[in-house]
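Notes follow the structure.
With one protein chain withheld, the remaining protein chains of the complex are depicted in position.
Let's look at chain A:
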Amino acid sequence: MIEIKNLCKSFGDKDVLKDISTVFESGKTNLIIGQSGSGKTVLVKNLVGLLTPTSGHVLYDGRDFVNMEKKEQIMLRREMGMIFQSAALFDSLTVLENVMFPLDMFSSMNLTDRIKRARFCLDRVNLVDAEKKYPAEISGGMQKRVAIARAIALNPKYLFCDEPNSGLDPKTSLVIDALLHSITHEFNITTIINTHDMNSVMGIGENIIFIYEGKKEWQGISADIMNSTNERLTDFIFASDLLKKMRAAVKGKE
């Protein structure tokens, strides 16, 4: 479980995150949604330590990440996995080597076991056949799946995903969503997904936090969205005419 208490982040005079407090539960897919520039990525970067909050606390199962020693932060980071918007695979390594990288770095397994574990992770994302290819030789969707395999290689307790579906077609997005959802439940991971994708919101949103201009505007589950009276949320979710009509139709049936 990750708990945020009164988190603020400013860049010069600009307040990007304003007093955010929330809880991301373990074994659930926690989604952070909001318009571009609302502060979603800054929030995730503060959670993983790529940025330092101006004030506030980030508690990982009670351990205060912001105020802990550098060495403790590094140890805690080994319990994290992250999937970047761009996948961020290492260009010079093959798919198998990319997945093996965290194992090579931090596990005490022998080579045979490391390869076995990496192949298990690749099998989990249906990519065993691509293990000898380089990131440049595979599609964007496959790169995201390799990034997921790499992120789960060390059995992380916390998984962060920064717009995992960006640049992917709707069908591949669904595959990625299903994968993240099943991995979260299978390994009881605290998964935090930063997304714009409404399919993800409605499909796998077990705890949704809506950020508006740096503030937590709304929190709930996907089923609550349909009946939400929060105008900013409904304007964001049902932005297109098609979605507005669909919502009206669903509400009409109810």
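Rule of thumb we're sticking to: a contact is a pair of C-beta atoms (placed from the backbone, for glycine too) under 8 Å apart; a residue touches a chain by one contact, two chains touch by 3 or more; residues count from 1.
The rule is short, and it goes like this: contacts and distances are computed from a predicted model.
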| message | There's a gap in the complex where one chain should be. From "ABC transporter permease", "Zinc protease", "Septum site-determining protein MinD" or "Formate dehydrogenase gamma subunit", what does UniProt name that chain? | response | "ABC transporter permease"
| said: One chain is left out of this view; which of A:Leu50, A:Ala178, A:Ile221 or A:Ala248 touches it in the full complex? | reply: A:Leu50
| query | Looking at the whole complex, which of A:Ala88, A:Val128 or A:Met226 touches the chain that is not displayed? | reply | A:Ala88
| Which chain A residues touch the hidden chain? | 48-50, 74-78, 80, 82, 84-86, 88-91, 101-102, 104-106, 160
